[in-house]
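My questions will all concern the structure given below.
Up next is chain A:
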Amino acid sequence: MNAEAVERAVQRIAHEVLERARAQGSLEKLAFVGIRRGGVPLAERIRAEIGKVTGAPPPLGTLDIALYRDDLAQRGASPVVGPTDVRFPLEGRTIVLADDVLYTGRTIRAALDELVDFGRPRRVWLAVLVDRGGRELPISADFAGARLEVPEGDDVQVRWRENGAAEDSVVVREGRKP
Partner candidate 1 sequence: MSNPKDVVVIQGGRVIDPHGGVDGIRSVVLRDGKVAEVSERVEAPSGALVVDARGKWVTPGFVDLHVHLREPGQEYKESIATGTRAAVAGGFTSVCAMPNTVPANDNTSVTELMLARAASAGLARVYPVGAVTKGRKGEELAEYGELRAAGCVALSDDGSPVMSSGLMRRALEYSRAFGLPIAVHEEDLHLVGKGVMNEGATATRLGLKGVPAQAEDVMVLRDLSLLELTGGRLHLCHLSTAGSVRALREARRRGLPVTAEVTPHHLALTEEDVAASDYDPDFKMNPPLRTAEDAKALLEGLADGTIDAIATDHAPHSPEEKKLEFDAALNGVLGLETAFPVCLARVREGFLTEKRLVEALTVGPARCFGLPGGTLARGAPGDVAVLDPTASWVVDPMRGFSKSRNTPWKGRTLTGRCTHAFVGGRLVHETGDPR
Partner candidate 2 sequence: MIGRHRHLIGLEGLSREEILQVLDLATSMKEVLSRPVKKVPSLRGKNVVNLFFETSTRTRSSFEIAAKVLSADALNWTAAQSSTTKGETLLDTAKNLEAMRPDVLVVRHSASGAPNFLARHVGCSVVSAGDGAHEHPSQGLLDCFTLRERFGSLEGRTVAIVGDISHSRVARSDLHSLPKLGAKVRLCGPPTMIPLGVERLGATVHHDLRTAVEGVDAVVMLRIQHERIGDPLIPNTREYSKFWGLNAKKAAEWLEPGAVILHPGPINRGVELSSDVADGPRSVILDQVQNGVAVRMAILYLLAGGAGEDRPEKVSA
């Protein structure tokens, strides 16, 4: 996906979130939480789009799930754990949890665990830029910018301008076959 395609995908997700929130009457209670680092730009952009419509962008938080991973024994400790920053009460909110790529579902599992430690949201929706299949847990995206079938072992990388890329893009790199 090139920058244009990424932009279109973000627009579409924002539109769908807005529609569904309106339909449920939860637009006032909407809040965004991006999973570091790839989910944060997605959350920021959807939130900005919604802000354009409603006039006031909903609250935004970030989660770093390093301390909630279930693969410590396999991977060892992460030498860097980024900031988790959720400053608004979650009670009664509709949270849009955002990540760049949905794959096995384990990151989302960890993020949900971490999120509920901050409070009890009314509901949580999951928005991802790319759903690449390959789920290992019963988790699915409520909003996806693109759905791709990528073989196991290949790597889907989302490069955001906010994280230092020259322009937005999604690339699939062939990895070692299992």
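The candidate set was assembled so that all candidates are chains of the complex that A comes from, given by their letters.
In this section, a contact is a pair of C-beta atoms (placed from the backbone, for glycine too) under 8 Å apart; a residue touches a chain by one contact, two chains touch by 3 or more; residues count from 1.
Owing to the predicted nature of the structure, the values given are computational and were not obtained by experimental measurement.
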Of 1 or 2, the one touching chain A somewhere in this complex: 2
Candidate 2-facing residues of chain A, complex: 64, 66-69, 72-74, 76-85, 113-114, 117-119
